[in-house]
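Can you read through this structure? Questions will come right after.
In this view, the complex is presented without one of its protein chains, the others remaining in place.
By written order: A and B. Residues from 1 in each chain.
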Amino acid sequence: MQGFWQAFKRNRMGVVGLSMIVLTIFIAIFAPLLAPYNPKERVRVTLDSIYARPSSEHWFGTDDAGKDVLSNFIYGARVSLTVGFFASFISVVIGGAIGLIAGFFGGRIENLLMRFTDIVLVIPDLPLAVVLVALTKPSLMNIIIVIGILGWTGTARLVRSQTISVKERKFVLRAKAIGAHPLYILRKHIFPLVLPLMVANTVLVISLAILNESALAFLGLGDPSTLSWGQMLNFAFTRGAMSSGAWWALLVPGLGIVWLVLGCTLLGQGFQQILNPRLESHHLQKSEMIALEAANG
Amino acid sequence: MSLLEVNDLHKHFSLRSGLGQSLTVRAVDGISFDLAQGEVLALVGESGCGKSTLALTLMNLEVSTSGKVLFNAKEITGLKGRALKDLRREIQMIFQDPYESLNPLMTIEEIVAEPLKVHGLAKAKPERTQRVKKALEDAGLNPAESYLNRRPHELSGGQRQRVVIAAALVLEPSLLIADEPVSMLDVSIRAEVLGVLEHLKLERSVAMLFITHDLGTAAHFADRIAVMYLGRIVELGETKEVLENPQHPYTQALLSVIPVPNPRLRRKHIILQGDPPNPIHIPSGCRFHPRCPVAIASCSKTEVALTSVGENHQAACLLLRNS
Partner (left out) sequence: MANTLLEVKGLSVDYLGEKKAKALENVSFSVPEGSIVGVVGESGCGKTTLMLALLRLLPQAGRIVAGEVLFNGLDLVRLSEADMRELRWQELSIIFQGAMNALNPVKTVENQITEVLLRQDSNKAKASKRVDDLLEMVGIGRNRKSQYPHQFSGGMRQRAMIAMALACNPKLIIADEPTTALDVMVQAQILELLMRLRSELDLTILLVTHDLGVIAEACDAALVMYGGVVAEYASIDTIFNAPRHPYTQALLQAFPDHTKAKTQLISIPGYPPKLDDLPPGCRFAPRCSQVFSKCTMTSPPLLSYGEGFASCHLLENV
């Protein structure tokens, strides 16, 4: 673990990604303290306060209902993060379980599970998510569940291949030779070694979930009782921000989504570089490769 | 009475080739031998001769195709469930690669205690630690306490292999199957690990099946040597007999090419051309005949079983039978 942090500190991409995420989480937690206005508070709308330009009162202007965009944005981080974390948790649990079982038991079970994964993988998830959310009530909970149960395929494949490679290691055979039960081997010898990669993968799944939530909300399938960044975009887009030249109402939530997705991607890539250093080897000079080869051999 | 008795054991795998044909790999193809309590039998052969498959089959980690294996006069092939688990306490295995055969996340104590835990033995913590320490000390890791909380990456290759041995010893087995236990270790450390195994044999009369490609190591350690070629034993006898008076042409060739650490003893090598043979296409008759320097025409037609060529010394060669 210590070695991991040592390596992580030297991985610039990972550190930048982590800082971006931590900053967003910080904003979400302290939203009531940071936001200049409360988005839930009723405001008396005058003609001037609709799509008002950025000013000292409203740093990022106001939206179609005369509300402060900055405050909406700060509170919106809560929704995006909530959906991101919980949906990816569901995905990783499903994908992890399927990957572990398929990889460990192999044979017919593996075939069945991986064909199922392939089927889910080829279905375009956004249209399906639209249908599912439209059929159920578009509540925050339903959105989380729908995104969660559609986003596990990548995790399943990754965990399966990692499980297979751990399974081939000799200490697993040794555990079999002492008479250990397969489930014991799975729990004690395989899962702990697959876990780090699963965690790294989770970060990438979070970014996917956030993007999916934004897309759903943008298409008008957000939870009406909350205001996520996607919904801010949706409102701005459908309620004439473009024609009023109110770029701030689109730009601010848009950048928020990009910021968070980028942060997650950087962190996830950083983790994977550390856990799976072979991915990096093509950056080495040829002579270094030869030297490495010799040193390894 | 022998501890282990192997009778005409076969292990075949089927492979599916690209065109849907199925190929049979006869990795172990009719092996018979026995092993007495406290005896060390070295199983020597090139890669692909089936020695590792034989080990896994004896361990019931692979299911044998046919043949019988008796352990303490009880049939153990195809055992399942409870009976198999009980058998595991009696037969333990040591693997070649000490870097791969320890879980990197577990402490040494957890690793050595694991067999006890799996078998529900020594449930009380003090007793368990006691037995772990004893096993570590028996494997030559002194003082045992200083190793308990360490993890594999903190140990050298030789120390790791001793941990593997300790984990095999903790159940007090009567048979150890060691698959190339020292081939990954440096020479200076190899002798120490062999010393630990030797001690076990003498003090606890643990029997050992010692699988190796290195006749030199076998020479120092084994009571008897069995030479394997393509899934069969071609020569079997007491160590001194086999080394000083090899009868099978394959054993003779193998012995001639093993480097001797004495430049004054540079000998004429009998170098067999070609690559180690492939168990998918086993030649007809004597399976060694295509590479055999002294083969005669009938070698490609007649299969030969092991025949006695001396006291406690058998070989499978047509030429020996005729003379």
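One rule holds for everything that comes next: a residue touches a chain if its C-beta (ideal position, glycine included) is under 8 Å from a C-beta of that chain, and two chains touch if they have at least 3 such contacts.
Note that the structure is a prediction, hence the values are computed from the model and not measured.
Enquirer: With the missing chain put back, one of B:L105, B:L121 or B:I258 would touch it. Which one?
Expert: Per the contact definition at the top, the residue touching the missing chain is B:I258.
Enquirer: Per the definition of touch given earlier, which of B:K74, B:H153, B:H220 or B:K301 contacts the omitted chain?
Expert: In the complete complex, the chain left out is touched by residue B:H220.
Enquirer: For review purposes, identify every residue of chain B that touches the missing chain, sorted by number.
Expert: Considering the whole complex, chain B reaches the absent chain at 46-47, 156-158, 186-192, 194-195, 213-220, 239-240, 243-244, 253-255, 257-266, 269, 271-273, 275-276.
Rule of thumb we're sticking to: only the chains that are shown with their structure count from here on.
Enquirer: Taking the touch rule as given, give the residues of chain B at its contact with chain A in the complex, in rising order.
Expert: Residue list for chain B touching chain A: 59, 61, 84-85, 88-89, 92-93, 95-97, 100-105, 114-115, 118-119, 164, 167, 171.
Enquirer: Which of the residues in chain A end up touching chain B in this complex?
Expert: Touching chain B: residues 169-171, 173-181, 184, 188-189, 192-193 of chain A.
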